[in-house]
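Okay, structure first, notes after.
What you see is the complex with one protein chain gone and the rest in place.
As written, the chain order gives the labels A and B, with residue 1 at the start of each chain.
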Amino acid sequence: MEPIMAIVVGLLFAASVYMMLRRSIVKLVIGLMLLSNAANLLIFTASGLTRGAPPLIPEGAMAPLGPVADPLPQALILTAIVIAFGVLAFAVVLIHRAYEIVQADDLDQMKETDS
Amino acid sequence: MQFAVFSGFLLAAFTPLLSARFRDRLGWVLALLPASLAVWFAMQLPLIMSGEVLVQTMEWIPGLGISLTMTLDGLSLLFALLISVIGTFVLLYASSYLHGHQDLTRFYVVLLSFMASMLGLVLSDSLITLFVFWELTSITSYLLIGFNHQDASARKAALQGLLITVGGGLALLAGMVLLAQGAGSYSLQEILTQGEVLREYPLYLPMLLCLLGGAFTKSAQFPFHFWLPNAMAAPTPVSSYLHSATMVKAGVYLLARLHPALGGTEAWQFILPLFGATTMFVGAFMAIRSTGIKKLLAYSTVMALGTLTLLLGIGTEKAMLAFAAFLLGHSLYKGALFMVAGALDHSTGTKEVPEMGGLRHLMPVTMVAAVVAGLSLAGLPPLFGFVAKELMFEAVLGGSVLKAFTLTLAFAAAALGIAVAGVVVLRPFFGALKTTPKKPHEADWPMLAGPLTLAFLSLLFGVMPGMAGSLLVLPASSAVAGYEISYGLSLWHGINAPLLLSIASLIVGGLVFRHWDAYRAKVAVLNPIIARGPEAGYFKLMDGLVWIADWQTRWLQNGSMRNYLTVILLTFVGLTGYTLIWRYQLHWNWDIQVQLHELVTVGLLVAATTVVFLTRSRLGAVASMGVVGFAVALIFILFSAPDLGITQILVETLTVILLVLVLFRLPSFGNLSTPTQRIRDALVAAATGVLMTLLIMVTIDVQLVPSISSVMIEQSQPLAYGRNIVNVILVDFRSLDTLGEIFVLALAALGVYAMLRLHPETAPGANHLAGSLILPPLKKQAKKSPPKECASTAQPEQGKESAS
Partner (left out) sequence: MMKPGTLILYAAARFLLPLQLIFSLFLLLRGHDEPGGGFIAGLVAAGAFSLYLFAFGSEVTRDLLRIDPRTMIGIGLLFGVASAFPALIHGQAFLTAQWWPIALPGGAELKLSTPLIFDIGVYLAVVGTVMTFVVALAESEEA
């Protein structure tokens, strides 16, 4: 499964970068959202994919009964998801305020306003 | 000793409070501190004379093995005494010289901080603390040169001094790191025992050059000498204290301190005398063509610093003795002469020597101090300057490398030095009385105490050279040499080569003095050449810096985010791709086990991404983003990450709420780019995507560092009593990271709140003027919203943009 996921992650990255390089600020936001998904899946896939063995310990046991999925990248991704949400909110509001002020949704045009 | 250093900083901190209490007497009260420190240091004399070294250690960061160790040996003690004694008089002097100045309190604060830093510098055992104090002296010197901050030339001189000494400080830091690497320790005491190792160290030459870079800039050696005369923009007490007696000698101190460990090599014996002798001559030559009394003295300080470097370079026993004697002699007479210069300037209102004359009747006490100190500068018996100069000639005659060169320059410098002494001392006081801008009067006693005492010490040590020798010079020179030196200093050595050289230099110097005005006119021919000297290079360099800053801002930081992104991504792809392929080769493990429902999920993800990519409608894009998010959540759940799946679904829901609230208030998608731009961007995007795919393939196969996850899996229940290992990592094993992350969330929330809620009417800090500077209102905006608001609300965004 990993090779397929690797290709999918590559596609996600390519799509997000392309969107972020557009001049329209709305597309920039979409690109940002795709980027955080792509990054999370990158970490998730790179740590190896495990089927049906969540990192939980059965009640009464001291350790998982068999091999389980790697919990460390999961912990990283969990916070990353929440933080990406925070950053997205920040970016969206920032862009919204910038748009209100300069009345331009074209990044090149915005740039001209802050010389 | 730590207390000696920190008391200065402490007193500096409390000076503003004391200022209200003591008013005009503040300088006298503050002078009590250096005076009592001087007494304490003097009490250590018997111990140091017996060859002991006083070491005091204070734990600072025991966990890292960093302690604040201070050592007191002959060299440190000589410096510490000079710093505290002259510091006492300078504080007294300043209370009168700067009487009634509005910033006098600030002056005291900086001066005391300087004194404490300088003491720290000469007492530090660790290279790190030495460096910190070194930089502190540069900073306090900057503040003191620029004390008259309304004066543009003072600001310029202050900046020049700072840039040169701090630039040298960077080289010094590099040199110190190399030194510590070579010796295996940051402690000077350890380093001094590693001399043989260090001299054979493969990086000896780069290390020496870095250290010299620091020392030469600080001690104003040619070609960095020009900042010192410019530093005369500082008030005279500062020139007397920092720029002649103490701070500028820090570079020489460092070289002397390291001499036992680094000295004696070919490079040392070649570079130091070469630069020392050149500096000596350049200083003397530049001095005699100046007319300002402070410039004259400053260049003669440059000359003295060159002499000290030359003596360190020669490195014989005589040279070490001459070094310590010259250091002491120079600090005494130069400190006194600067204070005299300040008194003259204060009383006559001019700094130009040709405008002064015949003041002997009006300022008799000043004159006495000036004449005694001047005789010492000229090196005439029975003053201590004579003893030092004889030793200097003897050392130069006993040198081996570049002997003819150093001897010629030393002789020329000595002769010109005598002429300088004549100009500074005889011209203002003797001859016919000239009218000056102010009516001359004798200086107050606080301004006389310093010069008189220092001049008296020059005389005392000259008459009793043996006492000066055993008290100060021998312990200091032993510390510089690294072995015990015993030698009786005396005035009279019989008729020998040094004495003949002295007499010859006296005759030449006397001739130059007599024909000073004519001589200056002749030397003026050289002005165009001097104008192309090192200082011109400094200005070229500064202009170059500004030009480069201008260029790189226009080309690299042009404000186009898409350009930044492209550059960052291409750099990343290039560097990472290169490393990936050369170091790990391509890994392409096509061993695929896949189940149908997984394939469907992934297919959904790809399809939704394609829709996001292609759609022209915002609603379509948002809906497809939702599908992307849920597909990702499904992947998490399919591959054993239930926590991630739940989180992703919840966040996806909230994201939709967020986008509904904001995104539809933004304009719809526009197609703005040209086809060429699209192709270029598509190439960048494709390269990034391919690299990420390759990266994952390599990461799966290559395990560089053993995973720490197994420990966490094993210890989750026994140590942390938790069965959900992901949660245990978040709230226990790596809780510091999580703590940081919730702070990031809080900051994002505050940022959003500030942007949405703080409007110019309500924001107290909003500066309309600053806003309009950043964002000139456009015609287009003016139609839609009042420009005043536009201009000022733009400010928070500006700040955030540059911070992100």
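Here, contacts are C-beta pairs under 8 Å (C-beta built on N, C-alpha and C of every residue); 3 or more make two chains touch, one makes a residue touch a chain.
Keep in mind the model is a prediction, meaning the values are calculated, not measured.
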| item | value |
| --- | --- |
| Contact set of the excluded chain (shown chains only) | A, B |
| From B:L32, B:L619 or B:V660, residue that would touch the chain that is not displayed | B:V660 |
| Touch with the omitted chain, as defined above, among A:L42, A:A69 or A:V82 | A:V82 |
| Missing-chain contacts mapped onto chain A | 54, 56, 59, 78-79, 82, 85-86, 89, 93 |
| Footprint left on chain B by the chain that the document does not show | 642-643, 646-647, 650-651, 653-654, 657-658, 660-662, 664, 720-724, 726-728, 730-732, 735-736, 738-739, 742-743, 745-746, 748-750, 752-753, 756-757 |
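The definition used in the following text is that only the chains that are shown with their structure count from here on.
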| item | value |
| --- | --- |
| Length of the line joining the C-alpha centres of chain A and chain B, rounded to whole Å | 43 |
| Residues on chain A engaged by chain B in the complex (per definition of touch) | 1-15, 17-27, 29-30, 33-34, 37-38, 40-42, 44-46, 48-59, 61-64, 68-72, 74-75, 77-79, 81-90, 92-103, 105-108, 111, 113-115 |
| Chain A-facing residues of chain B, complex | 558-562, 565-566, 569, 588-590, 592-594, 598-599, 602, 605-606, 609-610, 612-613, 618, 621, 625, 628-629, 632, 635-636, 638-644, 647-648, 651, 654-655, 658-659, 662-663, 665-670, 672-673, 681-682, 684-686, 688-693, 695-697, 699-700, 707-709, 712-714, 716-718, 723-726, 729-730, 734, 737-738, 741, 744-745, 748-749, 751-752, 755-756, 774-775, 778, 780-781, 784-785, 790, 793-794, 797-798, 800-801 |
